[in-house]
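The structure that follows is given in the form of C-alpha cells.
Shown here: the complex without one of its protein chains, the others still in place.
Letters A, B and C mark the chains as written, and numbering starts fresh at 1 in each.
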Amino acid sequence: MIIVMKQDASLAELGQVIKVLEDKGFHPRPSHGEKGTVIGVMEASAGDLEGLETLPGVDQVSPLSSKFKLVSRGFQAESTVVKVGDFEIGGKDFVVMAGPCAVESEEQYLTTSRHVRDCGGSILRGGAYKPRTSPYSFQGLHEEGLRIMAKAREETGLPVVTEVISPETVPLVTRYADILQIGARNMQNYALLDAVGRQRKPVLLKRGLMSTIDEMLLAAEYLMSNGNNQVMLCERGIRTFERATRNTLDLSAVPVIKEASHLPVIIDPSHAVGKRAYVEAMARAAVAAGADGIIVETHPFPDKAMSDGEQSLDFPGFARMMEGLRPIAAAVGRTMRAGAPKPHEGGPMAGSYIP
Amino acid sequence: MIIVMKQDASLAELGQVIKVLEDKGFHPRPSHGEKGTVIGVMEASAGDLEGLETLPGVDQVSPLSSKFKLVSRGFQAESTVVKVGDFEIGGKDFVVMAGPCAVESEEQYLTTSRHVRDCGGSILRGGAYKPRTSPYSFQGLHEEGLRIMAKAREETGLPVVTEVISPETVPLVTRYADILQIGARNMQNYALLDAVGRQRKPVLLKRGLMSTIDEMLLAAEYLMSNGNNQVMLCERGIRTFERATRNTLDLSAVPVIKEASHLPVIIDPSHAVGKRAYVEAMARAAVAAGADGIIVETHPFPDKAMSDGEQSLDFPGFARMMEGLRPIAAAVGRTMRAGAPKPHEGGPMAGSYIP
Amino acid sequence: MIIVMKQDASLAELGQVIKVLEDKGFHPRPSHGEKGTVIGVMEASAGDLEGLETLPGVDQVSPLSSKFKLVSRGFQAESTVVKVGDFEIGGKDFVVMAGPCAVESEEQYLTTSRHVRDCGGSILRGGAYKPRTSPYSFQGLHEEGLRIMAKAREETGLPVVTEVISPETVPLVTRYADILQIGARNMQNYALLDAVGRQRKPVLLKRGLMSTIDEMLLAAEYLMSNGNNQVMLCERGIRTFERATRNTLDLSAVPVIKEASHLPVIIDPSHAVGKRAYVEAMARAAVAAGADGIIVETHPFPDKAMSDGEQSLDFPGFARMMEGLRPIAAAVGRTMRAGAPKPHEGGPMAGSYIP
Partner (left out) sequence: MIIVMKQDASLAELGQVIKVLEDKGFHPRPSHGEKGTVIGVMEASAGDLEGLETLPGVDQVSPLSSKFKLVSRGFQAESTVVKVGDFEIGGKDFVVMAGPCAVESEEQYLTTSRHVRDCGGSILRGGAYKPRTSPYSFQGLHEEGLRIMAKAREETGLPVVTEVISPETVPLVTRYADILQIGARNMQNYALLDAVGRQRKPVLLKRGLMSTIDEMLLAAEYLMSNGNNQVMLCERGIRTFERATRNTLDLSAVPVIKEASHLPVIIDPSHAVGKRAYVEAMARAAVAAGADGIIVETHPFPDKAMSDGEQSLDFPGFARMMEGLRPIAAAVGRTMRAGAPKPHEGGPMAGSYIP
C-alpha cells in the first residue's frame, strides 16, 4: 500500500501517521519527492489500513496492487524529467553521453572530451572505478580519475557521469560527478542502491545483463523509496545465446518501460553489441524507438584502449554517428545539442595526443 | 571450396568440371545465378582441387575458408536486390509487408488488404497454412486461403507472401504466392529448404527463435546452394529470459547480417514483441537501423482474430504506424510507397465487415 | 474437450458422434489407442458439448482444461511402457541406447555395435540421415546406412533407433528401424510429426534446443493424436548463455515431465554437454534423477568421427560409464542388461578396425 500525504501536511502529521503504522506492526518507508511525501507500507493490504485516510495530513491511501509503486505510471502519470546541466532528460532533448570506457590519463580524457563536445555530445562518460570480471584486470584510476573528469567538465562545460561501485565510495563520487552510474553487475546490490538512493544526485541505473525489466524497475524502486527521484534507466544488452554480438540489445525495453514507468530511458549500444561496426545502427534505432538518450564509448585510439576497445568508436566514427542521428532525431521530434562547425575536419581527429 | 565458372563457359565445360569432381569422390553442387554459375564442393580443401583452375570454362577456384559461401559478402560484395512487383527489396525501397496472421475469410482478408494498400503498404501477408504448437489449434484455410490471397492481389495490385510448411505443399503454394515464407519453426527443416530452394520464387526465411545468425545464414545457404538466389532474411525475435515481450527483437541482426551477407533483411516486430502497444516503436527502430523492410500483422478486429490477435495492430494503429515511419525513412534515405489520401478518415476503418 | 468412447462402442456409434460434432462446426480428431478410442475436439468448451454424454457409445465428456490431452497424466494416470525387443521402456528397465553419431561404414558400425552389446547396452543408435547445419557437411549414407544398421541388429540381437528427417522418408526408415527418432531441429516440423504419428513403430522425440517442455509435450500430442501411443521424450540439452558445454542439460525435465505426462523420458548427455569428459557424470545423474534411459554416442576412434567426435566416448570410456551406472541404477531400483564378461579386456577395444 502507498499512503500519499497532502502537499501541506505538517511533519507532525507525518510523524503521527508513521507512528500509527508502526503500532500496527508495519515498517513504513516515507519517501520525500518534489510532489510531496509518500509512505510505502511493506506487505500491508487494503484491509490493514482501513480508516487511515481519515488521519490529518493524509491525502489518500492507494491500494496499488502493482509490485511497482514509486516508479510506476500508475503512481505518476507524467514523465519524469531529470535536469542535468542544461539538459532535460526525459523531455524533448535527446542526449548523447559519450567518452572512453575508462579514464586512462588526463590527456586521453581531455582529448576525448573536446571531441565529444565538438560533435554535439551532451554529457561526458568515463570510468574511474572499473568493476572487472578478473581481479587481475585494470581497475581504474579511482580518485585521480574523478579529478580528471572534473577538469574535463570545467573545460568543456559538459556534465559528467561515472560509476560508483560500493557504498563506501558514494560520498567521494558524489562530490565529483553530476550523474552517478550504477553498473549492470551492481543492479541488485541493495546496499549500494540504498546508499545511492539516499544522496541527491541523478542516477543512471544500468540493467543487469541477467535482469528482467521488472527487476530493473524494482531496483529503481529501491532508489526512489530512499528518496531519490532523479532516476534514469539504462538498457545495455542482455545475455542470450547469440554470439555475433557481445550481448543482445533489448531495444523493446524502450516501449515496455515507457508504458510501465515514468522514468527516462537511455540506451547503451556500445556494451550491447560489443563491436564498433554495429554501434551506429543501434544508436539510430534507439532514437527512432523513443529513447531519451544514448551512452556511447569513444576513444582516440580504440585499439590501445585499456578496456572495451573493440566496442569504442574512433573519433571519425563518433562524428559520423552524431551526424547520422540528427535527421532521425528531427524526424521523431527530438532536439540534439549542436556541435562545433565541422568538428571532424582540419587536422588529425585526436589532436597531437599519442597514447 | 567454390569453383567459379566463366560467364561464357558452355554447358559441356560445366559438365566436364562436374565429372572431374565426381571422379575425385566429391559431391559438386552447381548453383546458377544471374552472375553465372558457381560450384560448391563439399568439404574439399585447396589441395584437393589443385590444377582444377586450368580446366576449360573455369574462372577461379576460391579457397573460401568461411563456412558461408554463396550467402557471404566475401562471395558477392554488392547487395542482392530482390524484385517483387514494383519493389526492389534490398535497394532504396523500404517495404512494408502487412496483413492478418491467418487468412480467416474472404471478407476479413479483402478488408484488411484494402486498408494495407490505402495506407501505403507494399506487400500483403497472410497465413493459409499455419504451423501451430498445438494440434488442436486452427491450422489455416489451406488452398482456400491461397485463393483468397490471390483475389486480394488482383484487387489491390499488391504481391502476396505466405508460408509454406512442407515439401509436398511447395508446388501448390508456389502457384499462388509471390514470395514463399519459411517459418521460424522450419528454419532448419532441410527437406523443406531444399524443396523451396529448387523453385524460383523469392523466399522470406524467418530466423528460428533460438537460432543464431550464423545458423540462419547457413539455412539460406541451403536455399542458395539449390539455385535460388532470391532470398530475404527475417529477424522475428529470439527466445530469451525476458518475459515482458513475447520474444526479444534482436535488432542488431541488421548490421550483423549486412556485414556478413549481401542478402536483404526484413524485421518482424509483431512476432518479436507479441504485444500491439510495442509494435510501432520497433517498426520505427527497424527503419533507422537499416532494415530493408518490415512484416507486420494487422487485423480489422484484433480481439476476434483466430491467432496472434494480441500482437495485431488494429486499422487506426496500422495507419498511424505508417505515417510515423515515413519521416524516419526519409531521414535515412529510403522511399516508401505512397498511400491513398487520408486512408483512415471518412467512415469506419474496417468497412462494414463484422467478423 | 475430450470425448472418451466406451470400450465396447461400435464404429457406427463412433461415426454418429463424429457426425454430431461436425454438424456443430467442430473438427473432431478421433484417436484409437490400446485403451480404446478418444475424440479430441478442437477449441470446444464444456457448454458446446452439453448433452453429448448421452449419445450411444460415449463413456464420458472430459472438460480437460489443460492444453495437453493425450499426453497428460490427467488423461492417463499410469505410466506408458514402450516395448522394444525385450525392453520395457518406462518400466523397471533402465535402457542405454548407444552407437556412433553417424553410420560411416559397415566395419565402423559393426565394431561399435558389438562393443555396445558386450558392455550391456540395450539398443543401437546411429544416423543414416543426418540433418546438418551446413549444406556442405556430410549428410549420411541414407539407405545404405539403414542396411548396415539392420545387419548390426541381426548380429547383436539389439534393436536399432535412427532418425527420420522428412515425411517422404518415413516409409523407408520405418521398414528398417525399431524406433524412429525425430531430431531436435524437427521437433516442430508438423508435417513430419503427422507422418510419423500415422505409422506404428515407437518414436523417440527429441526436444528442440529452443523448445520449452510444454512445446515438447504438444509435439508429442501431434504424434499421439495421429494414433501413435508409443512415444518417448528425449531431453538433449537446451540453448543457454553458458558456453562451457555445447548446450545445457535440463535434467529437471525428468521430474517435470513425469509429473505432467505418462510418457517415458530418455536423456541424451552427449549432445547436451558436447564434450566427452562430461558425459559420464551426466549419465549417472540421469539414472539418479529417474530417467528411463539414456542415448549416448560412442565411436571406436572419436577423433576421426565424421560428426560429433568431440562428444563421443571411446570404447574404454563407454565401458567405464556402463560399469559406473550399474550401482546407481541398483540404488534407485532399476535393472540394466548384463554385459558380456569383462568386455573391455583381452585385446584392443576397437578390434582390428582402423578407419
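Here is the rule we use: contacts are C-beta pairs under 8 Å (C-beta built on N, C-alpha and C of every residue); 3 or more make two chains touch, one makes a residue touch a chain.
None of the values given here were measured: they were computed from a predicted structure.
**Student:** Of the residues C:Glu163, C:Asp178, C:Glu221 or C:Asp250, I need the one that contacts the missing chain.
**Tutor:** In the full complex, the listed residue that touches the missing chain is C:Asp250.
**Student:** For a quick check of understanding: of A:Pro30, A:Gly74 or A:Pro167, which residue touches the chain that isn't displayed?
**Tutor:** Checking each option in A:Pro30, A:Gly74 or A:Pro167, the one touching the absent chain turns out to be A:Pro167.
**Student:** Tell me which of A:Tyr222, A:Tyr278 or A:Phe315 is the one touching the absent chain.
**Tutor:** Final answer for the missing-chain contact: A:Tyr222.
**Student:** Could you tell which one of C:Gln16, C:Thr240 or C:Thr335 touches the chain left off the display?
**Tutor:** If we include the chain that is not displayed, C:Thr240 is the one touching it.
**Student:** Which chain C residues would touch the chain omitted from the figure, given the whole complex?
**Tutor:** Residues of chain C in touch with the missing chain: 210, 212-214, 238, 240-245, 248-256, 259, 272-273, 277-278, 280-282, 284-290, 327-328, 330-332.
**Student:** Need a quick check: the contact residues on chain A for the chain that isn't drawn.
**Tutor:** Per the touch rule, chain A residues meeting the hidden chain are 29, 40-43, 67, 69, 131-138, 165-168, 185-186, 188-192, 208-210, 215, 218, 221-222, 225, 239.
**Student:** Identify the residues of chain B touching the omitted chain, counting contacts across the whole complex.
**Tutor:** 210, 239-241, 243
Note that in this section only the chains that are shown with their structure count from here on.
**Student:** Give, as an integer number of Å, the spacing between the C-alpha centres of chain B and chain A.
**Tutor:** That gives a centre separation of 38 Å.
**Student:** Report the inter-centroid distance (CA atoms only) between chain A and chain C in whole Å.
**Tutor:** The mean C-alpha positions of chain A and chain C differ by 50 Å.
**Student:** Which positions in chain C touch two or more other chains at once?
**Tutor:** 239
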